[in-house]
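Take a look at chain A:
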Amino acid sequence: MSCLGGLRAKLGSAWKAGVALAALVVVAGAPNATYAQGKKAELKVGFIAALSGPGMSWGMGMLGGLELAAEDVNKAGGVVVGDTTYTIKVIAYDDKYAGPPAAQAAQRLVSQDEVKVIFGPLGSVSMLAIADTTESNKVLVLSNSYTMKALSKDKPYTFRLTPTTAENSDPMVAFIAKDLPDAKTVAIISPNDESGKEVQSHSEPAYQKYGLKVISKEFYERGTQDFVPVLTRIMAQNPAILDLDGSTPVDSGVIMKQARQIGFKGKFVKVGGPGVADSIKIAGPAAEDLYYYSPWNPEEPKTKALTDRFEAKYKIPMNGLGIFFYEGAHMLFATMKQTKSVDTDVLRKALESQKEYMGLQGRYVWGGAKAYGINHQWIAPFFVGQVRKGAEVMRTKIEP
Partner candidate 1 sequence: MSELLSVSGLSKRFGGLNAVSDLSFSIESGSIVGLIGPNGAGKTTVFNLVCGQQQPTAGEVRFEGRVVNALPPFERVRLGMARTFQSTVLYTDSTVLENVLRGLAARSGPAVWSGVPGLGRWRAYRDDLHRRAFDLLDFVDLRDVHDITARNLPYGHQRSLGVAIALATSPKLLMLDEPVAGMNPAETAQMAQLIRRINQQGTTILVVEHDMSFVMQLCGHIIAVSNGRKLAEGTPDQVQRDPQVIAAYLGDEDVAA
Partner candidate 2 sequence: MRARSSRYALAIVIVAAVVGAWLVPSFVHGNFWLHIFDMMLINAVLALGLNIILKTGQVSLAHAGFMAIGAYASAQLTLKLALPFLAAFLLSGILAAAVALLLGRVILRLKGVYFILFTFALNEFIFLVSKDAVALTGGNTGLVGIKAPTLPFVAGSLQTKAQFYYLALAVFLLALAFLAALYRSPFGRAMDAVRESEQLAEATGYDPMRVKLIAFVIGSFLAGLGGSLSAHFLRYIAPFNFTFWESVNFLLMNIIGGSFSLAGPIIGALILTPLPEFLRDYLLWQQFLYGLILMLFMRFLPDGVTSAIGMSVRAVVDWVRTPRRKGAPVAAETQP
């Protein structure tokens, strides 16, 4: 299968940023067949996400994280599992952010490519679409997605690497409530898509818990560009805080700019969804004082090294999902090494009993028993950032 990296090279280096998608395999051109009798073997790892269409930048972030982790491991000679050392081969499929293609891709990975582990998918719709295929074939899934329905007791092989607002909003709102003691009213504006309603259902109770009253909840259709009418409606109740919820970085930037234009004086908060660089670029001064959820501290040396490496290779800025999939991949490979097995039942039990994992960012633990009935939600340290004069300033780090 021609790898996309080669494709990009063929198209010439003068190419614009934002396209590079390299499924770079260190052991380039390794024969597809497993030549596993001896000590050497190849472990095929599946990946599904939106790699074309509007969700592409998130999907590429996830894939980049996974591939960089695979690259690290393969450079170090492979994953030693018992008496076999495996080199990792990533097989990535695009699901166009929709259910049926995701189900089809999962079917191909499971029965054609015979993978035992799948990273992704990105969206909740794809997540729910592949569950039947992966669970019935005991395939380990390490996903993103926002929906509460993703994890449950009857899905033993499904895990989630990215913490959702169910985990993040509470500590984050606690910090903001302390930081803005006189702000008492909040309005939430979110896209009418799978993330929208879910994220709102998490942040609202968090605000109430810390004494902030949610006075308006608004939705907009994906693709909306003129938010002024909806913002006029929100402004009528003049909230102290406007929560941008799960809006994409671009939409968030436009919302902040337009809100300031029609006279919003309060503070902006973005609880859900990483990636604030675009928002600052578009909103400019309007983004001042924006509190936002940041999966990493861009200035922290080890993180900086990773993001630079990502940008060097894929020519696009890295986003938060990349960090979780990089750390998640390393965590999985380490677990394989520790359990001396690639069997998904063994791995599943090992993950569930894993006390903690020390990654680049710090301590990761598995949680979510209360929210989902099963401890398959990875809870990661995260930062509450704030925009000060156009720069990203990390205000605090929140450990799980």
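The candidates were selected such that all candidates are chains of the complex that A comes from, given by their letters.
Just so it is clear, a contact is a pair of C-beta atoms (placed from the backbone, for glycine too) under 8 Å apart; a residue touches a chain by one contact, two chains touch by 3 or more; residues count from 1.
Everything numeric in this text was worked out from a predicted model, so none of it was measured.
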Touching candidate - 1 or 2 - for chain A as found in this complex: 2
Chain A residues within the candidate 2 interface of the complex: 1-2, 4, 7, 19, 21, 51-53, 93-94, 97-101, 103-104, 107-108, 110-112, 124-125, 128-129, 131-132, 147, 149, 192-194, 196-198, 221
